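Below you'll find the structure, written out as structure tokens, and then a few comments.
Just one protein chain is left out here, and the rest sit where they should.
The first chain written gets the first letter, and so on, giving A, B, C and D; residue counts start at 1 in each chain.
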Amino acid sequence: MLLNPNLKFARMILITWKVDLIMIALCIVAYWVEVHVLKEYVHIPAAIPTLMGTAIAFFVGFNNNQAYDRWWEARTIWGGIVNDSRSWTRSVLFYSLGAQTDSKLFSDRFDEAQAIPYRMIKRHLSFLYALKRSLRGSGEEDYKTYLEEADQKTVARFTNIPSALLDLQNQDLQLLRERNQVDGYAFLALNDLIVRFSDGMGKCERIKTTVFPVTYIYFTRVFIWMLITLLTMVIADEAGAWSIALGWLVGFVFHVTHINGLSLMNPFDGNPASISLNAIVRTIEINTLETLKNPQVPAPVEAVNGEYIL
Amino acid sequence: MLLNPNLKFARMILITWKVDLIMIALCIVAYWVEVHVLKEYVHIPAAIPTLMGTAIAFFVGFNNNQAYDRWWEARTIWGGIVNDSRSWTRSVLFYSLGAQTDSKLFSDRFDEAQAIPYRMIKRHLSFLYALKRSLRGSGEEDYKTYLEEADQKTVARFTNIPSALLDLQNQDLQLLRERNQVDGYAFLALNDLIVRFSDGMGKCERIKTTVFPVTYIYFTRVFIWMLITLLTMVIADEAGAWSIALGWLVGFVFHVTHINGLSLMNPFDGNPASISLNAIVRTIEINTLETLKNPQVPAPVEAVNGEYIL
Amino acid sequence: MLLNPNLKFARMILITWKVDLIMIALCIVAYWVEVHVLKEYVHIPAAIPTLMGTAIAFFVGFNNNQAYDRWWEARTIWGGIVNDSRSWTRSVLFYSLGAQTDSKLFSDRFDEAQAIPYRMIKRHLSFLYALKRSLRGSGEEDYKTYLEEADQKTVARFTNIPSALLDLQNQDLQLLRERNQVDGYAFLALNDLIVRFSDGMGKCERIKTTVFPVTYIYFTRVFIWMLITLLTMVIADEAGAWSIALGWLVGFVFHVTHINGLSLMNPFDGNPASISLNAIVRTIEINTLETLKNPQVPAPVEAVNGEYIL
Amino acid sequence: MLLNPNLKFARMILITWKVDLIMIALCIVAYWVEVHVLKEYVHIPAAIPTLMGTAIAFFVGFNNNQAYDRWWEARTIWGGIVNDSRSWTRSVLFYSLGAQTDSKLFSDRFDEAQAIPYRMIKRHLSFLYALKRSLRGSGEEDYKTYLEEADQKTVARFTNIPSALLDLQNQDLQLLRERNQVDGYAFLALNDLIVRFSDGMGKCERIKTTVFPVTYIYFTRVFIWMLITLLTMVIADEAGAWSIALGWLVGFVFHVTHINGLSLMNPFDGNPASISLNAIVRTIEINTLETLKNPQVPAPVEAVNGEYIL
Partner (left out) sequence: MLLNPNLKFARMILITWKVDLIMIALCIVAYWVEVHVLKEYVHIPAAIPTLMGTAIAFFVGFNNNQAYDRWWEARTIWGGIVNDSRSWTRSVLFYSLGAQTDSKLFSDRFDEAQAIPYRMIKRHLSFLYALKRSLRGSGEEDYKTYLEEADQKTVARFTNIPSALLDLQNQDLQLLRERNQVDGYAFLALNDLIVRFSDGMGKCERIKTTVFPVTYIYFTRVFIWMLITLLTMVIADEAGAWSIALGWLVGFVFHVTHINGLSLMNPFDGNPASISLNAIVRTIEINTLETLKNPQVPAPVEAVNGEYIL
């Protein structure tokens, strides 16, 4: 997530330089061909690039709208996971250990009654780290920090680790129920939260694994190349060699818009415009540990170069 | 689902060749008529194709938006089915067999208490394969793999096999309840999941059986023919025979956009842009079998030609 | 619901002939007035119709978007009713009669325990037919087919028959509960379905009884007449008598789009583009009767002239 | 809610006359200034109004979309209240009085067991009238018709009467529960409906109390004045005094669209385009009284002048 609306000039160049070079090259070729080859044989009416512009503006706009929707939906899903995570911690804690729990938290020794809920709360942090890892496609192992060794072994043989962790949560919930540590009503409330975590996880996977229809991205690019080629030719007579610069300028507007959309399209990618999963997961971690009166609360995630948060 | 934003040139031709030929033929005819017949009698002002372009751009855009929405809704429904399927497996397992189940899984012999939940979990895989089959309209019989013979006979006389399988799930849930293998609270949670599967199934059927209003598709095509005919005539004087190529170029932009929309309109069709049901169902299958500690987990679905996943 | 994207030419004429005649008459008058009256006194700049075109394109687009949304929402509501209807049949059946019910279905005689659930399931089919009747505004009495005589008498004095039928369903659900044929949990699940039917019914009524803001429809028509009048006058000099045809052509594009929207605006009307309620209700009927092992399952609804399904 | 798409000419004038006068005055001034003052000093290129037109068309379109969404959301909320009201009547009745209630309804004397549910059902009608009153900002006292005197006194000291009525509903629901007239499951179902009424009420208040961002409305008007001023000046040379009429014509299209949006923006206002709360509340009243076998059912609300329903 980029933080500063006054983009550094360096970043702007970073974002556009590749496309700029291609466009300038294209405009030069188009200008040369128009002036030295086509001029005498063909005259392209100005209506052509104008008419094409309408359709292309739609394409670019359509891509941007859908990309933004994917990005915002991804953010909303994680927002939901944040909220439910807080509900999870407080529900597991008080419903299984009773209202007087608070005063006993983190005494040096705790009996088995406390062991299960604590395990479930910490395992949830592990679930979040594992989900982040699978969405980012990184190989980080930090999800193991909050996971007991037995659990680590259990999940190792699963393709989908976050899902396997939810299996364990359901198992422990059933255990609480069998030990009568929670009654049927609390069981319903906690089960509902697990279903919602499963839902949130699956929604993230949907966004990650569903490629945006590639024909839209591909043809948009092709159409923009066509547009600036034609435009440069159309204005070559009137503007001379400056038509190269002007063709590039128009292409710049269309292409940068298109690139902006692309940067939001895969919101879990880990590029500067992506959802800041690191910061979100850390926030939940801090909230949870504070509720558990854990004295070692980590610091919030810092911005990279003061520019963006991952 | 197409995978690679750098479409192979062959696929691009495959997508557009039919429409290209028609458009070029149309432009040639329009050019010939304009030059040899109409020229002396009628002069078409350039404002006409421009004005028409606005309305047509809306039509094409409208179709594309609605088509994308159908496609994304279809994907979202299946995403929901994935999530609920995982919840189903873990809920049936632990709520009916108890928290210690895990250690006993897939021993060589199991008593009747285990038989029912196992049947319900496997029957759910069958439900997914049957649903996929009915949406794709294929005749595949692979839904029988996970279905006991008695069930196969029962569902044979039904028009709608996935729905019949859900009937059986409800029946077994009632059985669990009568045997007191699940209590009322777990009953509620499991019943809720069956209702959601019924919902997901019905939503898919709605998308499959509801034809997109055909007047939109039909008139869009008619309008694009009208546009490029008029455009070719309008620019014939100025651009000469090149107006054929330019008319085609503008038509190409409009028509390809329109075709892109059409390819998303029926997302269960089985064309390269469709929802990759094979891959999705296989993913659930793998997750489920891993939870059941089944040693024979199938491999994920491979991309066809490295181009798309069905 | 129209089925075939290749509209028959006859239907295309059927859809547009009225508007075509009006537009051609209007263009002739505009042309005559321009040439014989206004020519010497007033010159209308071409920027005027172009500017107006932008605003009108928005109007037409806006109407179409909202009309499509009404149509798709209507379809979605009925899709939801389909899904919940299936859940209703299987839930009533198994939760009130037990898991072994299936083998006993449709024996020649059944005791009172079976009578109530059967009545509830059949009354639901009656509810669907009554809802369809009230939405279509037809006087069909086919909702009585599945309704016991006592019920027929009871609902006769109600303004809103589908709602009265739901009253009876609630009454029977309470009866099941009093007879201890369903426990509290199944009661909750069934009550939830009745609430959803009430919801679906009310949503349909909302769409049916809420007139689309008429100012939009009215002024769109007025604006299109204004546009083609001005356009014909603007191009009269350049295009001569052909300006009548060209004015009509542009009007055709705008007006047909507008008409397409209108045909979706009242999705329960019973015109060829409406929601195919007959087919949907029949589908539920078939599914329900198959679940009840009823040997007399009716055939699906046929397309009218192979063109559309009502 | 306006009923007839063929607006009476009188209404069309009623809607637009104010704006028409202002625009004509503005165009006359612009024309006079252009011809007598600016002509020699400044020439405004035609590209200026065209470019401005694009941005303004967006503004107007944006306002209309959001206004329509507010209007449709308001209608949807009330649609939900209708559905839940029916569920409320039948649930309160049968769940608290039992399945045999129907035959005993409206006997001349009823015991206390019947008194509470009857009070709750009638108080709900009172809630609807009170909510309508508070949304319309009218001082009507008709909400007292269905309210016992004790209740009337209780709610008198509250700022928000509909909310106070829901307080009383919750109190009575608790009373039913304490008297064991409803069990826990029916309690949950009824409590859920009260929460939904609270939700519906709050959503209406949100729409009523949230002013649409006024900068949009203000600047849209300013921009349209700017557009037609410039346009009249641009075409003054070409069209002469007719440019006043043409400027007005273009302004008419933009402004009427804008006004259409404004009329939907505050859907509880009580203007002819508003949500027809009178008719909706009456419909619920009729349905409820019929269910209670009340012989005095009022007639549906009539259209005002056959033009619109309030």
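Keep in mind that, in the parts below, a contact is a pair of C-beta atoms (placed from the backbone, for glycine too) under 8 Å apart; a residue touches a chain by one contact, two chains touch by 3 or more.
For clarity, every value in this text was computed on a predicted model and none was experimentally measured.
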Inset, instruction - Among A:Y31, A:W71, A:Y216 or A:F268, choose the residue that contacts the chain missing from this document, as touch is defined above. - result: A:W71
Inset, instruction - Pick out the residues on chain A that sit against the missing chain. - result: 1-7, 12, 15, 46, 49-50, 53-54, 57, 60-61, 64-65, 68, 71-72, 75-76, 79-80, 82-84, 86-87, 90-91, 93-95, 98-99, 101-102, 183-186, 188-189, 231, 234-235, 238-240, 242, 246, 249-250, 253-254, 256-257, 260, 263-264, 273, 286-287, 290-291
Inset, instruction - Touching the hidden chain in the full complex, which residues of chain D are there? Just list them. - result: 41-45, 47-48, 50-52, 54-56, 58-59, 62, 66, 157-160, 163-164, 166-167, 170-175, 178, 184-185, 187-188, 191-192, 194-195, 198-199, 201-203, 205-206, 210-211, 213-219, 223, 226, 230
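Just so it is clear, only the chains that are shown with their structure count from here on.
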Inset, instruction - Return the distance between the CA-based centres of chain A and chain B, expressed in whole Å. - result: 24
Legend entry - chain A and chain C: spacing of chain centres that average the CA atoms, whole Å: 38
Inset, instruction - Spell out, as numbers or ranges, the residues of chain A touching 2 or more other chains. - result: none
